[in-house]
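Yeah, one chain of the complex is gone here, protein chain that is, but the others are all in their spots.
As written, the chain order gives the labels A, B and C, with residue 1 at the start of each chain.
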Amino acid sequence: MDRLTEYLFPKQVSSFAHDIDNLFFFIFYASVVLFLIVVIGMMYLAIKYRFKKGDEVRLTSSLDHNTFLEVLFFVIPLILVTITFVWGIRSYLNMVIVPDDAIEIKVTGQSWFWTFDYPEGGSTLNELVVPVETPIKIVLSSTDVLHSFYIPVMRAKMDVLPNRYNVMWFDANQAGEYEIFCTEYCGTGHSNMNAKVIVMPQKMYEVWLAEAGSADDDLPLEELGAKLYSKKACNTCHTLDGTALVGPSYLQTSQMWGQERVFDDGSSAIIDENYVRSSILEPQIQIVAGYQGVMPTYQGLLNDRELDALIAFLKTLKEDSQI
Amino acid sequence: MSHDKSSPDFLYHHFYDVNQQYETSKLGMWAFILTEVLTFGGLFVAYTIYRAWNPEMFFNANLLLDVNKGLINTIVLIASSLTMALAIWAIQLNKRKLSLLMLFLTFVCALGFLGIKYLEYEHKFHLGQLPGEYYSYMGPEVVQEIHDQEKINHYIETNNIFFDKETNRLYTMNNPHIFFGIYFIMTGLHGLHVAIGMGLIAWLMVLTARGKLHARYYTHMEAVGIFWHLVDLIWIFLFPLFYLIG
Amino acid sequence: MGDTNQNYLTHPKGIMSWLLTLDHKRIGLMYLFGGLFFFFVGGLLALGMRAELAAPGNDFVSNDTYNSMYTLHGAIMIFLFIIPAIPGALGNILLPLMLGAKDVAFPRLNLFSFYLYSIGAIFFIYVLLSGGVDTGWTFYTPYSTTSNTNVMSTTMGIFIIGFSSILTGLNFIATVHKMRTPGLTWYKLPLFVWALYGTSLVQITATPVIAITMVLLMLERLLGIGIFDPAMGGDPVLFQHFFWFYSHPAVYIMILPAFGIISEIIPVHSRKKVWGYKFIAYSTLSIAFIGFLVWGHHMFTSGQSVLSQIVFSFITYFVGIPTGVKIFSWMLTMYKGQVSFTPPMLYALSFLFLFTIGGLTGIFLGAVALDIHLHDTYFVVAHFHYVMQGGTIVAFLGGLHHWWPKSFGTMYNQTIANIAAIGVFIAFNGTFFPQFLLGLRGMPRRYATYDPQFVEVHSYSTFWSGILGISIFIGVMNLLWSLRKSNKLDPGTNPWGALTMEWTHTSSPPHPHNFEEEPVLTHGPYDYDKVIVKPTFKK
Partner (left out) sequence: MSEEHHITPLKTYLVVATALFFLTAVTVWASYIDLGSFNIVLALLIAGTKAGVVATFFMHLLWDDKKNATIFVGSLMFLSIFIIITLTDTEFRGAVNPEIKDPINKRAALYSTLPLTDDHGYPLDKENNHHEGDKDHH
């Protein structure tokens, strides 16, 4: 990768990224030439034929066409766009035709986090783990509104539709941790709906698959909770510093521990372990007054230990323990 | 400018002569027809695509429409188109009374059309064959009407309809509410045009009765006529597309 | 030129004579001020957004406020300013004058259009004051069918403004066809008229589809008819087809009048016959037509069929060719002319510069493989600001400066105008050029908060957007300031020595009925090789 590519683009991690950047540079250089013709031509003509002080207002030339030039206006762009078209379509077909041996991972978008389901049965939240140098087929769908799954380093993007599948694929050629963004507007948390793709060497990936998250087993509960707080996307809706986003701040929840929480139907409950647990598993049942019932259920996405960890973490929050 | 020489009172000041004014209005009217075609066009696109996706559902849902009412309406509308054309023909020959009569007949036909439409809608509302989430229709009346098991079986076989013994009802196809959604929007928008057309025709009747329209100046009638024929023209497509899916 | 005291501005008098006027020039002025007002509102929202984007977090407004701001910014700029403003303001004022007609074909309809526009605008103001709407100006389902913000009022507003736009288009088509003064044949029309004609064709063909789309969207919310909403069995991609079937051609509603303005400004201020008249005229029509075949290039990541992707990508490039012909023709018009660096000409030159960048980046986006990376990133944001703000708005400002003495009979301070023009040019590039970089690096659009890696470029862009706002403000204020009485020009003034009929056949500001005598065609609109009219600045 030369300097300019590095400056303009994120890393090239997928097998087709290089080709796409080259397509960019082809159009780029052609455009620069066309642009310079227009701008330099314009400057030159404007200055050369400028109306100077003291000039006489006179009749000007009646020249208004030149067949040779006019033909050029058509032919040169035509040639350029033909090349662009052929190149663009070739690259594109490369991007849509999924290799047969690809590993299939199911991605579900939901306001405002991503769930990844692996063929072997595991599932992760906001963290896509893939092996390096293996084609990965991503099958996308959404549970609510449109999202769009975008991995800049892979130059890959696909809209995530409710009630429909969409497909994309990539083949990562460099291990590392990269950004995933949501690029279709999906509501308040749209700009926080990001995730990570972790590309691992084959060996590590196998180990990871085998353990599938059990590495956290020996963390103390509060620390695990703190980790889950961002890993399970609680942070897209709940802050730790008292400001309300889509959901109430945890700081507030923890400070109200043991006190009454009023719901939008006028009923109320005491904030305690059970309340928090049911808030996470069945959020639609009691909706805190002043908020909307948009919190998704985490039924099946958290095991018991993880639930306990989150509750334990929540209890540790105090005014001065801001993260 | 010198438009004060001997210009008739119906000539607007910014035109040179009556012919320019007439031709301009007509061109404007046709441009308007183009926008009408494309407005309905959007709905035709929706129709085409959903029909291509769910041919069976469209077929089955179509059976719930009343062909006879559709047919009568087609005839009524064609008749009204004829009377509208004749109204213009009459005014061109300066037969004001005849023209007025023809306009009146057109108006009556339009009213008849809407009346029949009302009966049709009424029936559908009653059954719950409504668009979108209000759709609550649980099966065609056939069940009540046909007690002959063999006939029911035949109906089921030919129409791909499933009969639930427990509830004694027939259930149709996937998403019929979309069919009814499109049906109601298209016929509703068309009905709205008929209603607007009636208003315009009433206005023409007033103008004609007052002697404002005559052989030398009947632009309004010509323009409304074009509009009215468009209404007919759209129905010509709606009728087979909704009622006669065969 | 006859009775110099009678002009359309002062005759007849009284507020009612304005509100009920059938005079196309007055209606044009009302559009102009309505449009400028909404430009101002949209611009303030933009500056607010830029302020929020100066730093990565939620420092200035919350996510929800930001989302409302960009939606209203986009919707107001597009539906209340740029689509109605140029045809509605400059088009209305100039079209009959350029045709030698006394008015547009249907003056009453014209006033009615303006009132429809105003009613639509009221809906928008209501939305603005009642907490906003957050779907983006594209209203993609199913978000727009479930969002609990003010989607209904906004779509209703757009629906009504759509009708206003249709009626204006229809009126202009009839006017161009039937109201030309005797002897004014198609090839003697000023190119601005050709451009308006092309625009009007697009307006009447495309706009009905947005109207019906908005109706379907409202019905989707009210009844759940299930055409667009997947929860009801509908297809969200179909909504996108409907939306873009209008909104892609709509970008040509925005740009064609600008092309027309540039085709007027450059020959006049270069005092030179326009290069390739017929090519420019026909390229307008072919752009208008091809524009109807490419809408799917906004849906390259939506999951439409591969066949559509290829077809749309293919046709997209072909818009570039007639556009290129225009660009080169404008450039060559200056050849062997006498180019004066007046404010309109500065705007026209910066148009050439900026629009070429904007248009060429459109070609990047038209390449499917590349658009998959760039779609919904700031690259797209930069592209469309280059064509809309750098193209249309800059041309519009140029046109305003060009026809200001005609419309109001006053001359602004040209030095200040030149400074503002240069300011707009520099600050515009400062604001939006960096956004190409952001997009290439993967910064998604419609983000209230963003990854800290983008902060430098964002804050740079914010800085320049402030200067841009100030420059535009100075430019517009300079114009408004010129309206003082003491600035009156002699009604016979032709400050640029232009040859089109609105300059040579009537006074500035024009007579209430446009021409005191029936205009007689003596020369073509660009006959600078046959006729000399000396620029005059009489007070």
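Odds and ends about this structure:
By our rule, contacts are C-beta pairs under 8 Å (C-beta built on N, C-alpha and C of every residue); 3 or more make two chains touch, one makes a residue touch a chain.
Nothing here was measured: the structure is a model prediction, and the numbers come from that model.
Although it is not drawn, the missing chain touches A, B, C when the whole complex is taken into account. Of the options A:76, A:98 or A:244, the residue whose C-beta touches the omitted chain is A:98. Among B:12, B:107, B:135 or B:179, the one in contact with the hidden chain is B:135. The residue from C:205, C:263, C:377 or C:478 that touches the chain not shown here is C:205.
Interface residues of chain C facing the missing partner chain: 177, 205, 209, 224, 226, 230-233, 235, 237-238, 241, 245, 292-293, 295-296, 303-308, 311. Annotation for chain B: contacts to the undisplayed chain at residues 17-19, 22-23, 26-27, 30-31, 33-34, 37-38, 41-42, 44-45, 48-49, 52-53, 56, 60, 67, 71, 74-75, 78-79, 81-82, 84-86, 89, 92-93, 133, 135, 138, 160-162, 164, 171-175, 177, 216, 222, 225-226, 229-230, 232-233, 236-237, 239-241, 244-246. By the touch definition given at the top, chain A reaches the unshown chain through residues 96-98, 139, 141, 143, 163-167.
As a convention for this text, only the chains that are shown with their structure count from here on.
Centroids of chain B and chain C (each the mean of its C-alpha atoms) stand 37 Å apart. With centres set at the average Cα position, the gap from chain A to chain B is 48 Å.
Centre-to-centre spacing of chain A and chain C amounts to 33 Å, using the average Cα coordinate of each chain. Shared interface positions of chain B, defined as residues touching 2 or more other chains, are absent.
Counting only residues that touch two or more partner chains, chain A has none. Here chain A touches chain C in the complex through residues 8-10, 16, 19-20, 23-24, 27-28, 31, 34-35, 38-39, 41-42, 45-47, 49-51, 55, 57-66, 69-70, 73-74, 77-78, 81, 84-85, 87-89, 91-96, 144-146, 148, 150, 152-153, 155-159, 161-164, 166, 179, 181-192, 194, 245, 292, going by the rule given at the top.
Partner chain B is touched in their complex by these residues of chain C: 101-103, 105-107, 109, 166, 169-171, 173-174, 177-179, 204-209, 211-213, 215-216, 219-220, 223-227, 232-235, 238, 241-242, 513, 515, 517-518. Considering their complex, residues 63-64, 67, 134-136, 140, 142-143, 146-148, 230-231, 235-237, 270-277, 279, 301-303, 306, 309-310, 313-314, 317-318, 320-321, 324-325, 327-328, 331-332, 334-341, 349, 352-353, 356-357, 360-361, 363-364, 366-370, 372-373, 375-377, 437, 440-442, 444-451, 497, 528-532, 534-535 of chain C touch chain A.
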